[in-house]
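A single protein chain has been omitted from the complex, and every remaining protein chain is retained in its original position.
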Amino acid sequence: MSEVTLETLNAADAAQFTAALGDIFEHAPWVAEAARGSRPFSTLAALYAAMTQAVSAAAPERQLALIRAHPDLAGKAARADTMAPASVAEQASAGLDRLSEQDFARFHWLNDAYRKRFGFPFIVCVRRHGKDSILRQFERRLQHDQATESAAALAEIFRIAALRLDQRVAAPDRLKVHGRLSTHVLDVHGGLPAENVAIEFLELSDGGDMRQIQRARTNHDGRTDRPLIEGRPIPIGCYELRFAVGDYFASRGVALADPPFLDVVPVRFSVAEPEGHYHVPLLVTPWSYSTYRGS
Amino acid sequence: MSEVTLETLNAADAAQFTAALGDIFEHAPWVAEAARGSRPFSTLAALYAAMTQAVSAAAPERQLALIRAHPDLAGKAARADTMAPASVAEQASAGLDRLSEQDFARFHWLNDAYRKRFGFPFIVCVRRHGKDSILRQFERRLQHDQATESAAALAEIFRIAALRLDQRVAAPDRLKVHGRLSTHVLDVHGGLPAENVAIEFLELSDGGDMRQIQRARTNHDGRTDRPLIEGRPIPIGCYELRFAVGDYFASRGVALADPPFLDVVPVRFSVAEPEGHYHVPLLVTPWSYSTYRGS
Amino acid sequence: MSEVTLETLNAADAAQFTAALGDIFEHAPWVAEAARGSRPFSTLAALYAAMTQAVSAAAPERQLALIRAHPDLAGKAARADTMAPASVAEQASAGLDRLSEQDFARFHWLNDAYRKRFGFPFIVCVRRHGKDSILRQFERRLQHDQATESAAALAEIFRIAALRLDQRVAAPDRLKVHGRLSTHVLDVHGGLPAENVAIEFLELSDGGDMRQIQRARTNHDGRTDRPLIEGRPIPIGCYELRFAVGDYFASRGVALADPPFLDVVPVRFSVAEPEGHYHVPLLVTPWSYSTYRGS
Partner (left out) sequence: MSEVTLETLNAADAAQFTAALGDIFEHAPWVAEAARGSRPFSTLAALYAAMTQAVSAAAPERQLALIRAHPDLAGKAARADTMAPASVAEQASAGLDRLSEQDFARFHWLNDAYRKRFGFPFIVCVRRHGKDSILRQFERRLQHDQATESAAALAEIFRIAALRLDQRVAAPDRLKVHGRLSTHVLDVHGGLPAENVAIEFLELSDGGDMRQIQRARTNHDGRTDRPLIEGRPIPIGCYELRFAVGDYFASRGVALADPPFLDVVPVRFSVAEPEGHYHVPLLVTPWSYSTYRGS
């Protein structure tokens, strides 16, 4: 679905408005309908506030129905292709469309236990998580009481809606739904940005599996041309950057040990705030390096 | 074979002397016999010099016979149990007794190519190398001319002899045949040595395989109770230290992100000088770390 | 004198053009007159090239006259108020208007020795230097032969002209005549930019004197609101940044030793490239810090 502007939304009739925003909340066009009365919206934040306010003001039964309208995570719906298209894409983003049989069985068991306990499906804004992080959420939230968990489910629904709005509506402002992950390599042997350093960016699972997300090279300023992640949340999870510093120093003609003391430098870190800015630089010589969470 | 003192060697008769040192050079008791004339030895270095001098002064044919008396590396001799006992232990130290079929085939091919080119077996002081390092040596030395390679083979034989002497003879001095690899974890968040940090020490192969060598914990001074490697050469190769700093800071009650930005910190480095001192410390906070080759 | 645009210069008549640019080269309006024939200028770089080309193409006598038209550095002209206004401001920038009697005497002696040797006054682009750096230049250039030094004097005259043009003419492009000096404080104890850190910025002389240039505080991003130096060359010289990190950590409620291990952290460095970008950050905990030339 293509982007729509705030101006268009402010001028739309009821049918057009619902056609544009009716699926921001899963199977709940009534949220858009209720928010329509608050027009005109001068900012995306105002539109988002009107929609979440409509949900917060709804009767508990209607909130419960909204929660229940969501599909199971990595559940039969996912395999049977009966999910809303937005949900399909969201679940794929966390790798839930490529689970092992073992993980699939684990999700199935958790879904059942959760549904039995709370009477509705487990909802999480999957774009903010990796698979392991979702499993940890699942296990923690299973310990909640009913009221706490209803509130938690609505909070996740709001996060999902915010991301959908961010993609759907062109506006002068942005919701704070994106993170940024960047790096920088500084050659403190030569006193200059390290250019043309090969970088591998990997995602690590709790079980030790590694999946390459991206390859990049630093430019003349020691940075990648674009941040490693931007324009979306950084999924909560564990990552590794691998910097080919041995090749870099060799290409500069620096005398190195054979084999070089440092060749590929791995930097492993976890992201806890999907909307945060993570700058993870490397200060390096052939014999030392430092890294830190920068800004 | 038990240790013998320099005093005992200085007082020994010819048969005793050769019984004690006849196998320092492979299948070449004549080296010990020749060195015996230089007694008394006040240091191990003097004994070593006398033995290597005997080889250097020998006729080329005798030197060549000495070289030829060595077994193939990871060759049929290794599998057929016909090697000298010292060679068996040495080859095991580099993992040559547990090669994959593919690696075994590669060694077999290299042995044949080398023997065809030079007319004698490939000799390397395996205690100073890992498997990948031996393969790199093999390939480089195959490029040598005959004279260069004869000299290289003798140099390796001398290194082997030095290590054997070091184990065989108790003396006031030591030959410089040992390296040392140590670490130290400093908590620069709290300003004190990091105690009780779990450390995993691994060996990495070129193919990406990892083999755990040791597990340890830091003591109250932030060090392991003993160096990770001491009293022997550090095999040339690639290593990784993994420091469980997330658990450490959590145990200190430091507020951490969830998951913590740093959990297990991997530090990967290569050793090029088996007789060197490698001190690889970690200076760490929950948000940053540095490492370097220290002393 | 106010800024003039390239358009205005391109449309100016001869008198207006010379009025606008006649003093870019000291007492040498003929340079502007010669450059005028190359109009129109689409960039400032093109105008600068035309002016320097006019000088380079001039007869040696005319070049020598141009050199001779410059005032002595920190000389009688400076005290007798007979210098061109631009020269007055430039000499003040390096502190040449506040020399001690001893330094004044030293400059006087050097001016005489230089003039006796080369037959013209010592010329240096003082905006690119501190006092000590000028003295070092003076002594080095006194060793030159006549041809080398004539070329050196013209090169300095071109640098002076570039800075004057940069201030006089508004253009779409900029000459590369500005440097930038900035800092950044990162709290790697807390994992965030260090806000509200008091910073003192000092200039150090060879003799050990210190002169405070600026006081600043870091903002929420750990930076000063503006670079410490921008929009002009950074004078070659020695500087010190002093970061009040003890007060910062105390204000954050971090438990500190009494007195704190680190209170005011001095970082001392020298600038060699006046047109370079010097980023000098501090990564700090209550027990450690790092600094480096960043980018």
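Odds and ends about this structure:
A, B and C are the chain letters, set down in written order, and residue numbers restart from 1 in every chain.
By our rule, a contact is a pair of C-beta atoms (placed from the backbone, for glycine too) under 8 Å apart; a residue touches a chain by one contact, two chains touch by 3 or more.
Bear in mind that the values here come from a model prediction, so they are computed numbers and not experimental data.
Within the entire complex, contacts from the absent chain reach the displayed chains A, B, C. Across C:52, C:91, C:224 or C:288, the residue that sits in touch with the chain not pictured is C:288. The omitted chain makes contact with just one of the residues B:52, B:133 or B:290: B:290. Note on the undisplayed chain: of the listed residues A:137, A:183 or A:285, the one touching it is A:285. Not every partner is drawn; the one left out touches chain C at residues 133, 236-238, 257-266, 268-270, 272-273, 287-293.
Interface with the hidden chain, as seen from chain B, comprises residues 186, 188, 191-193, 221-222, 283, 290, 292-295.
Across the interface with the omitted chain, chain A contributes residues 188-191, 257, 261, 283, 285-288, 290.
Criterion: only the chains that are shown with their structure count from here on.
Core chain by CA centroid proximity to the global CA centroid: A. Chain B and chain C have CA centres that are 57 Å apart. Listed for chain A are residues 290, 292-293, each touching two or more other chains.
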